[in-house]
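In this view, the complex is presented without one of its protein chains, the others remaining in place.
By letter and in written order, the chains are A, B and C; residue numbering begins at 1 in each of them.
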């Protein structure tokens, strides 16, 4: 298992081409945020914007519109109950996040199904939070997963639901076997997060710590992964995912030098300068 | 009566275990915020998040949802008129705050009754603001109070309503007698706040000052107490409450060195770095 | 005409008594903000909180509730169309602001009438913006004005509506004559604002500049005046109003040293530290 190094990450975070425009840096769609968990999708979207994504749209409950635009006016909005609009947005997005705060109701299930049905398999799909639970509950949804370009970002409990592996059973051999059932990249979030790549390689994080253990940190990670996939599309998927996961935790470590807890909203505000620091060592 | 010292507080604020996750640091539920006082419960929730709580949910009027997610997207939401959801949330929370901005209407009364009825007595309950007034008005509600793990955070006016003691009558002997009726920890908020612990000991604050005398400061304190109870559960309750009350006022004193008034929202933003300062003297 | 000096202002801004609580620093009510001008009353309320007011309530259109709590969760709210609640709030407030963003519709007129009818003449009333225009239009409203403790904060256009004096006619003699009709303190906002006090004295500002010429600056001033009246009630009204007007413009001057325009929201954030600077020369 390879440890992710700062040098590897720096090789991914290439400077932006001079002659570029917002369309050069990805069209991100973030689907989630029911009435109860609206902050989750807002943090994912803000993290994507602050990581350099070109265009970010949030598909969520209308209840979350005022806070979304208050927190990140750069993001666009669609009502995720509008099937036509959601289907079109999924088809157009170069990277889709589904799951943060989505919930597990029948309506959440239906939304996930629309996402999976309309997804363009040449694009990227990040499956997080409630969407992982919905997948665990319904093999028919699993059958709709694209054969490539899928990233799962479970914490150990979600990974257990999806694979049946209890937390103590989640060793590298078992995790790898489980990963192969889905053909997805699996970012297993824990102390020293491990990434089971779809190409069979495994990467491990040596940064990150307990100051990150707070609600919203995982939502924030999905936004960073999405933004990096939208921007660094010439780099192999494995390297881009590693770079995003590393950036998230390395920034948290830097902030934790002076903070008891790293609040996700605070971490997000520091992304533009931290990514620049990584780029210019 | 013991004075609370910084050394005692530092002994409580232990570093987070390396191998921890958000579930390690408590599941906080904050119940309050009617149409008129929605900011109160938002400040309580934000203070809990910025003090290191793992997961924070707010049960409030739907009127307050947009501002809640705009101010603290890390918090989750339930409509406090949804009895099923509220009952389930109370049963699951390791720490419940009830009262900030709750109001004293019959609907507020009903919400407090649901909280008290569904509360798991192995968990912690912080009773503040309107909830104290509702208790004062209705002995039947008082009878529902759990026998342990309850913290009251009255100001002298609320304490008078609850005990019949006028402000001038609120001396240590009388306060202690009144405390024994409720078996609760009583944090009597005033200049040099006194804490009448349930174990019979009494603690007094020597920090804090008039720059804290502004609406919302008490709501903020409930969030800090809740977050500390969620995180430092291996420490005796008396020490955790003392640490939270001290942190709140000592940070205010630090900010008051350069400010005429310490606005609660400003204090909250400084919590992560101040708690870190206390941890690393 | 006396120039307001920093020394005079410092004499007003006495330190807070050690043994004080939020009720010691005034109960402010800010009435205004229709559907179109909701930001005005939010800025007035935030300025009051950041100037040290004890308790601040906003009576406004329900449309403005989400933004109010997002910007200043410390403020409480009532729907200004709820006549019972508005009447009670006016009767209780030690300082009432009426006018920022109130509008001039028949409903605005009715709200102003409720304020004037329920006002306790031992308290303070600040009349700003639309409320001045409504007064100008209706002598019956003028007849409801209390005989003392009233502060008008017109800009020259509003003063013209109220008095008939064109801007060029607004010299000290004419302004003084007009002031005597209302028995109110008149803060005539302009380059080097002049204050015609109800006791017959006149004060002039020598601070302030064109970086303040932006929408919302006047709303902000009302909040500072209200907060100072709530806190420094042992000082004569003339000195308190002078101190508030001076603080507002002197802070703007300090910020304008490095800014092309002083945005009201930015000025408000600096109030707690600036007032402290004035207190500790």
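Brief remarks follow.
Assume a residue touches a chain if its C-beta (ideal position, glycine included) is under 8 Å from a C-beta of that chain, and two chains touch if they have at least 3 such contacts.
Every value quoted in this text rests on a predicted model; they were computed, and no experiment measured them.
The missing chain, though absent from the display, is touched by one residue of C:21, C:37 or C:246; that residue is C:37.
Where chain C meets the omitted chain, the residues involved are 35-40, 42-43, 63-64, 66-68, 70-71, 155-156, 190-191, 209-211, 213-217, 258-266.
Where chain A meets the chain that is not shown, the touching residues are 13, 15-22, 24-25, 49-56, 65-70, 72-79, 271-273, 275-276, 279.
Just so we're on the same page, only the chains that are shown with their structure count from here on.
Residue numbering at the chain A/chain B interface overlaps only partly, since under half of the positions present are found in both copies. The set of chain C residues touching two or more other chains comprises 66-67, 70.
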